[in-house]
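For this view, one protein chain was removed and the others were kept in their places.
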Amino acid sequence: MTRHIHRPSRMNDARSRQHAGWWAFALHRISGVALALFLPLHFWALSQSLQGPDALEHFLRWTDRPLFKFAEWGLVCLLALHMTGGLRVLALEFLPWRDWQKTLLACSVGAAFVVGCAFALAL
Amino acid sequence: MSARLQTWLWIAQRGSAMVLAVCVSVHLVTMVIAVRGGLSAAEILARTQGQLAWLIFYSVFVVTVTVHAVVGLRAVLGETLGWRGWLRDLCLGAFALLLIIVGARAVLGVFGAGQ
Partner (left out) sequence: MSDLHVRIWRGDAEGGFSAYQVPRQESQTVLDVVTYVQRQLDATLAYRFACRVGMCGSCAMTVNGVARWTCRTHVSKVIDDQGALEIAPLNHLPIVRDLVTDMAPFFDQWAAASGQFSGAKTRHDDFATVPPDSPARRAIDAAIECIGCGVCYASCDTVAWNPAYLGPAALNRVWTLVQDARDTATLDHLRAVSGDAGCQACHTHVSCAERCPKNISPTVGIAGLKRALTKATLKGQL
């Protein structure tokens, strides 16, 4: 069977992407890539504790700056968004389908927002 | 890569997602608690050192997040950069190995294996 097919490069632009499902996808993808790239750094930072508590403490104090705080908060928000967005995808894929996509999206963004606020308040 | 293996990768990604939903929820709650009054190494390590439950939890977390992230990146590299084929999969395998090794060091570190 022909599987590799030449396709011209005419792509959709923003005009065809103005709907909830596409935005949910975009958020999910961007947050996913960002988190995947952050992962090795995160692990590396925590592995400082292999050299004892002081090494980890030293690193944590080094990140005690507004820019890092802001980045931390951003990452927590991304994590919450990616998780709730992922639950949305799992629901659409594995649960009996109903016309609840927009509700699901609203729930997932809402839940992520709550987590973001909680973290910001705790900071 | 055969379609069957690709299907297994997809299943692994969705399966890991289900486990991660639990892990990430716990992680988010722990973090909100942990950052109150500032992060300190002593506080983090006091919670985790010598705790078998946390050791198991974080080990599962590292393994599932590695599977999940690598399969996810595989699709992104194919679709966004047009990078497909064995070299991509090899590089992703190396990235998975890196995550597992550094992740294991992190888990062992907070468990207190360095003492």
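Per-chain numbering from 1; labels A and B assigned in written order.
The working rule: a contact is a pair of C-beta atoms (placed from the backbone, for glycine too) under 8 Å apart; a residue touches a chain by one contact, two chains touch by 3 or more.
Remember, predicted model here, so these are calculated numbers, not experimental data.
The chain not displayed touches chain A at residues 1-8, 10-17, 19-22, 24-25, 29, 89, 92-94, 97, 101. Within chain B, the residues in touch with the undisplayed chain are 1-4, 6-8, 10-11, 14, 75, 78-80, 84.
Convention: only the chains that are shown with their structure count from here on.
With centres taken as mean Cα positions, chain B sits 14 Å from chain A. Residue ranges on chain A touching chain B, taken from their complex, read 29, 32-33, 35-36, 39-40, 42-54, 56-57, 60, 64, 72, 76, 79-80, 83, 86-87, 89-90, 93-94, 115, 118-119, 122-123. Looking at the complex, you find that chain B touches chain A at residues 14, 17-18, 20-21, 24-25, 27-28, 31-33, 35-36, 38-42, 44-45, 62, 65, 69, 72-73, 76, 98-99, 102-103, 105-106, 108-110, 112-115.
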